[in-house]
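Got a structure here, written out as structure tokens. Questions coming.
For this view, one protein chain was removed and the others were kept in their places.
Which chain is which? They are A, B and C, in the order written, and residues in each are numbered from 1.
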Amino acid sequence: MGKCTIFRGMIIVARKGVTAQELDSIRERVERLGLRTHLSIGESRTIIGCIGEESRLRSVPLLSIPGVDSVHPVMRPWKLAGRDFAADPTTRIQVGPHLFGGSACLVAAGPCSVEGEEMMMETGRAVAGDGAALLRGGAFKPRTSPYSFDGLKEEGLRILARVREETGLPVVTEVLDPRDAELIAGYVDMLQIGTRNMQNFALLREVGQLQRPVLLKRGMSATLKDLLLAAEYVMSKGNMQVVLCERGIRTFGTEMRNTFDLAAIPWLKQETHLPVVADPSHAGGRRDLVAPLSFAAVAAGADGLIVEVHPDPGNALSDGDQSLAFAGFTALMRDLGAFAEAAGRKL
Amino acid sequence: MGKCTIFRGMIIVARKGVTAQELDSIRERVERLGLRTHLSIGESRTIIGCIGEESRLRSVPLLSIPGVDSVHPVMRPWKLAGRDFAADPTTRIQVGPHLFGGSACLVAAGPCSVEGEEMMMETGRAVAGDGAALLRGGAFKPRTSPYSFDGLKEEGLRILARVREETGLPVVTEVLDPRDAELIAGYVDMLQIGTRNMQNFALLREVGQLQRPVLLKRGMSATLKDLLLAAEYVMSKGNMQVVLCERGIRTFGTEMRNTFDLAAIPWLKQETHLPVVADPSHAGGRRDLVAPLSFAAVAAGADGLIVEVHPDPGNALSDGDQSLAFAGFTALMRDLGAFAEAAGRKL
Amino acid sequence: MGKCTIFRGMIIVARKGVTAQELDSIRERVERLGLRTHLSIGESRTIIGCIGEESRLRSVPLLSIPGVDSVHPVMRPWKLAGRDFAADPTTRIQVGPHLFGGSACLVAAGPCSVEGEEMMMETGRAVAGDGAALLRGGAFKPRTSPYSFDGLKEEGLRILARVREETGLPVVTEVLDPRDAELIAGYVDMLQIGTRNMQNFALLREVGQLQRPVLLKRGMSATLKDLLLAAEYVMSKGNMQVVLCERGIRTFGTEMRNTFDLAAIPWLKQETHLPVVADPSHAGGRRDLVAPLSFAAVAAGADGLIVEVHPDPGNALSDGDQSLAFAGFTALMRDLGAFAEAAGRKL
Partner (left out) sequence: MGKCTIFRGMIIVARKGVTAQELDSIRERVERLGLRTHLSIGESRTIIGCIGEESRLRSVPLLSIPGVDSVHPVMRPWKLAGRDFAADPTTRIQVGPHLFGGSACLVAAGPCSVEGEEMMMETGRAVAGDGAALLRGGAFKPRTSPYSFDGLKEEGLRILARVREETGLPVVTEVLDPRDAELIAGYVDMLQIGTRNMQNFALLREVGQLQRPVLLKRGMSATLKDLLLAAEYVMSKGNMQVVLCERGIRTFGTEMRNTFDLAAIPWLKQETHLPVVADPSHAGGRRDLVAPLSFAAVAAGADGLIVEVHPDPGNALSDGDQSLAFAGFTALMRDLGAFAEAAGRKL
């Protein structure tokens, strides 16, 4: 048995004014050799990404195919996730009526756990009124101890769906088990992969086969390369709708729950075309840090935030210390505007 | 909906000379209240561990039940995994003809990946000849990149089974996906949960329902508390046969693949009755460190080792840099004896 | 010999409208018992901090002394550095014509090393023109290798003094050796304690005896508690003019030079009255990250920045990769304004 292929991938940049027919025939030519192609049409350029056994391309005079302007190998270990692989600096990913990766800063808000319909409905109305773009809430909860509350399961999904109907907010929730992925995708608008599952490759492949946007949270000791390769797992199965999330890493620090690796945001914006959001609630683990971390994330270029909000944080079933009450969320959204504007975004 | 139960568990120590009938009736009394019990008969004492809604026990005059000597609450977050929960300091776990947790130091050896039948057969014979107790080899491989070789799957399992038949070595292999767990358990003697899946709770629960010993590797940024709670997940589903494995953690260090947290071994030996082994191959990531790290692990009290051995490390499909060639493994086993003896163990 | 005193300290809050005479007599009363006092007069309250053998205070009816409103013990391990110890949330520290800790966001700029007079003069003029408040530059350089360039020493100090004369910029430079502290303090306006010396207690005590503001950089694996206790060393010797600096910590991350612990900024702002600045150059170690990290630091509440700027970064003797060229600094200062304004500050 041979050594692993060190796989590089290839990018074909199309000539300005390339026609749809030309694009089709370029892709057909590449796919005939057993490679997969991905078309990315941006504001100023068009790109055909090629994934597969690149050595087969060597025999093809690619530059002489009509519509081809130039051809570039992809040197990084991530291909589909790499910034060069897309025509625009940031890919737009639609969730409900909103676009991640555009000029808006999208805020997802809601409790750690879906604890019941009333509290979810109340939260949904409150955060919608303050300008949140999505509702978050866990129906299947990963817990460090097997004896902790682990969520309402499908009943939680039904609650999320009813709150969406009522408030118009698209809904994001976590999936833990590949066997639940399809069920969950039937209820919600965006699937979250949690920090403990960032390298659960069976799960990544499963959500890669669904056509639902994925919110991929960074593992607590994952390098940024690991994160991009996890995104690559999802994308390599065909689902290109991945939003990355910095949520703090595990370091020697003891004063806060995690260490918010803010610099990950601009680093990722340079390396990938995928939108990047931040989770200031888990990053700091303290309610009073949520606002300054949110301001900083947006100042550093984040495409959005995911914030824990609970009607009564002192009695939350999980993560109460880091959840904002409604008044705190209202204040956050009010103050965030100036930073979003300084960063050239609308809230 | 109420707050989470903070669950404490309870240990009933039986009187010396307790009869089987008395034990039965103690357990029955506890189980009638809706709690689960676990009986542990050790060399010098017998313990009935109780898991469930402990408040129900308060109404029962436990100390007046015949055969009961004393009753102790379990204060640590882990219950079944805690050292107090077992009658002996280390629980013995049988894998093939061998016992983890006894006076022997068990060595599992073999390649990172099952690459083919011939290389596995050759490796199995070699390591068996040097005194290895188990054969290791991955049929389903977790890989950071979706483009890396990820194993021979069921064909790999069949190869492992054939090598076991030939060499008599019981076999340990990794399970990545809960949907594969039963299939894999049908072929092998011990199921490995890898470092990236230590908090894959769906997978932990799945192997908790099988009656196969589990080798649970520490997550690369897991605290020791996290590790014991992961073991608790498996045990809380009924599978008490868990062996813990220290394999190095992720730190700021750059000279080695991981930082071998040797002190985890004696720490765990004090907190849990589960056997503890070390993986010197992943810990250092370098062939020339395998021997000194093995000596140290055994000196610090490890119940065994898991070592990567390959017929031709320079051409291994994965982890070649840290794999011993046969001669290296022979030397390791030869030199390890003196350290095992100093630690009061047989190799 | 007795056990260590667990030292707690005490804060006396003065009554509104307290007179100078009353304050004097409160302090005299406390000092007569062998304790030291520190007076802090803020916008809305006046505080007398007491440091020393607090048990002696127990015999004194403090609340009946005229001018005393209330008395509070200090529970944190840091006393003088604690937020309660000062009358205002942030203490103002004057460096040249500027105040750290006021409504301005002060930017110190300049090269890592003072390499010669011409390059310093050129840099000083450039950064002054863009609105920098201070000039930075190392004359005594800590280097990981004994064979690296370690600074121009006193000649570097003379150059700094000449650039100050020319540009009006106050100057900050690092002190490495307690024997050099007084010499350096004779030339410059602010003494920097570098990351490798944050727990060089001999050096901290030495600068604590000088009346020069101190820029105290966080150690690369220092907790925030360690940082505040290092400040306490300086302050306990009488020098209360300490500015803290977050400059990135050492973690498992490999993509950047350090991990910028942005959340340290708002955490410190809550725990201490000392001003807090950030060093985006060392934090990321990459020129292209300086701007986003600067925006984020200011958004999170930083009182200032310290930025590496070099006339020709490609040929810098040290830290060239993370130094901005003049044009980069001009752009940074231009774009930073909007974030400072959003944070309620002037640049």
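Heads up, the rule we're going with is that a contact is a pair of C-beta atoms (placed from the backbone, for glycine too) under 8 Å apart; a residue touches a chain by one contact, two chains touch by 3 or more.
Bear in mind the structure is a predicted one, so any value in this text is a computation, not a measurement.
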item	value
Selected from C:Ser40, C:Asn200 or C:Gln241 as touching the chain missing from the view	C:Asn200
Of C:Gly131, C:Pro178 or C:Gly337, the one touching the omitted chain in the full complex	C:Pro178
Selected residue (touches chain absent from view) among A:Thr167, A:Thr223, A:Thr251 or A:Gln322	A:Thr251
Contacting the left-out chain in the complete assembly, out of C:Glu22, C:Asp69 or C:Asp226	C:Asp226
Interface with the undisplayed chain - residues on subunit B	221, 223-225, 249, 251-256, 259-263, 265-267, 270, 283-284, 288-289, 292-293, 295-301, 338-339, 341-343
For subunit C, the residues touching the chain missing from this view	1, 3-5, 7, 77, 79, 115-116, 142-150, 176-179, 196-197, 199-203, 205, 220-221, 226, 229, 232-233, 236, 250, 315, 317-318
Positions on subunit A contacted by the hidden chain, ascending	221, 250-252, 254
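Note that in this section only the chains that are shown with their structure count from here on.
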item	value
Innermost chain by mean C-alpha position	A
Distance between the centres, which are taken as Cα means, of subunit C and subunit A, whole angstrom	38
Centroid distance [mean C-alpha coordinates] between subunit C and subunit B, Å	50
Overlap residues in subunit C, where contacts from two or more other chains coincide	221, 251-252, 254
